[in-house]
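Excluded from the complex is one protein chain; the other protein chains are retained at their positions.
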Amino acid sequence: MLQISCPFCGPRNEVEFVYGGPLKNRRPDDISQIDDTTWIDYLTVPKNPLGPVQERWWHVRGCGCWLTITRDTRSHDIIESEIES
Amino acid sequence: MGYDVKIQRLALNAMIDLQGDAEAIKNWIKDDDLPEFPNKPNTSITNQQFKIYWVGIEHWLMRSEIELEDHLLEMTNPSAAPIEISVVQVSDAFKFFEVSGPDAAEIISIASPIDHHLTAFPENGVSFTNIFGIKGLLIRVNNGFEIAVESSYADLMADFLQKANA
Partner (left out) sequence: MSKDLFRQTKGGLIDRNQTITFQFNDTTYQGYSGDSLASALMANGIYLTARSFKYHRPRGIVGSGYEEPSSLVELVGDEESGNQPITRVQIRPGLNARSVNCWPSPNFDLMAINQYISKLIPAAFYYKTFKWPNWHFFEPSIRRAAGLASAPNKTHHQGHYETRNAHCDLLIVGAGPAGLIAALQAARSGARVILADDGLESGGSLLSQHLKIGGKEAIDWVRETTASLDAMDNVTRLTEATVWAYREHNLLVITERSPATPNVFQRSWRVRAKQVLIATGAIERNLVFANNDRPGVMMASAIQSYVNRYAVKPGKRAVLFANNSSIYAVARDLKASGVELVAVIDSRSSVNDLPEDLQDIHVFRNFVVEQCHGTKHLSAITIKNAATGETTKIVCDLLGVSGGWNPTVHLFSQSRGKVKYDANLATFIPGEAVQACQCIGSASAIFTLQQVMEDAVQKTLQALDLDPGNAILLPPLEPEAEYSIEALWHVDLNESLCSKSFIDIQNDVTLSDVHLAMREGFDAVEHVKRYTTAGMGIDQGKTGNLNVIGAIALKNGCEPDEVGTTTFRSPFVPIEFGALTGIREGSVYLPYRHTSITQWNKDHGAKMYESGARWRRPGYYPRSDELFQTTVNRESRLVREGLAVYDGAPLGKFEIKGPDALKLIDMLYTNNFDNLKVGMGRYGLMLNEDGIIFDDGVTFKLADNHYFMSTSTGNADTVNQHMEFFLQTHRPDWRVKITTITTQWANATLCGPKAREMMQALGTDIDLSNEAFPFMAMREGKVGGFQARVCRVSFTGELSFEINVRSRDSLALWETIMEVGKPFNISPVGSESNHVLRVEKGFLSLGHEADGTTTPQDLGLNWAMSKTKTDYIGKRANEIRLAENPSRWQLVGLLPDDPKELVDESAPITPGGRRESSEGFVTACVWSVVHNRVIALALLENGQHRMDETIYIRRKDHVVTAKVTAPCFYDVKGQLLRS
């Protein structure tokens, strides 16, 4: 059970959060300009590194913000926690 | 009755959900009867009649006795509020419980993983957290805590609280 630091609420238990997948680039404004392969990769190919990974969590049973944490997959250490702005 | 607590369902409260830019909201609901907005996340400011909870980035809840609901609606005027801010009546969306008495904190420890020690959750602490597996609002009050949950979960919550103190 992780402890995730929420920028608004402070450290909270993982049960307050919902996992939202690895961080992706912002969805482009005009997706019609992107070729099929790039778009399919964007949707279906996540990075799965051994080490620090950036991922999104929703503080649904808390303040409701979506945050991005940098978590080391080897140790679960959370190096950074921030919200999009 | 394992613990020295009193658990009761509270009557309906008047509640307004406020979202948007803090300044825009303050400009819209200027009223002498209202307290100042809290200046720390997850805290409340209370006067005789009204309470304001800061529960999220750009998110507040205003609360009063149900008798003052019309007054609250008048001050906040949800349907006329400018487009930048969201003002929604949510009185019926919540149901409240009070857990009070010397062992109130024990019940909260069973219910929620939040650190409710005074050093982490102050006298005027208020926060959404996980309460018996669902989203709930935890509020510190004089002699214990209040819990508010989405009203559809009220019977479940009563069931859980009763079991916790069986």
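Each chain carries a letter (A and B) given by its place in the written order, and its residues are counted from 1.
Note that a contact is a pair of C-beta atoms (placed from the backbone, for glycine too) under 8 Å apart; a residue touches a chain by one contact, two chains touch by 3 or more.
Predicted, not measured: the structure shown is a model, and the values here were computed from it.
**Student:** Just name the one of A:P7, A:P46 or A:G64 that touches the chain not displayed here.
**Tutor:** A:G64
**Student:** Can you say which of B:A22, B:L68 or B:A93 touches the chain missing from this structure?
**Tutor:** B:A93
**Student:** Please identify, in ascending order, the residues of subunit B that touch the omitted chain?
**Tutor:** Residues 1-3, 12, 17, 19-20, 58, 83-86, 88-93, 106, 109-110, 112-115, 117, 119-120, 132-134, 150-156, 159-160, 163-164, 166 of subunit B touch the chain that is not shown.
**Student:** Spell out the interface residues on subunit A facing the chain that's missing from view.
**Tutor:** 1-3, 13, 18, 20, 26-27, 29-32, 34, 36, 39-40, 43, 56, 58, 60, 64-66, 68, 75-76, 78, 83-85
As a convention for this text, only the chains that are shown with their structure count from here on.
**Student:** Just how far, in Å, is the C-alpha centre of subunit B from the one of subunit A?
**Tutor:** Result: the chain centres lie 29 Å from each other.
**Student:** Looking at the complex, which residues from subunit B come into contact with subunit A?
**Tutor:** Contact set of subunit B toward subunit A: 41-42, 55-57, 59, 113-115, 120, 127-130, 133-136.
**Student:** Could you pull out which subunit A residues touch subunit B in their complex?
**Tutor:** 8-13, 15-16, 60-65, 83
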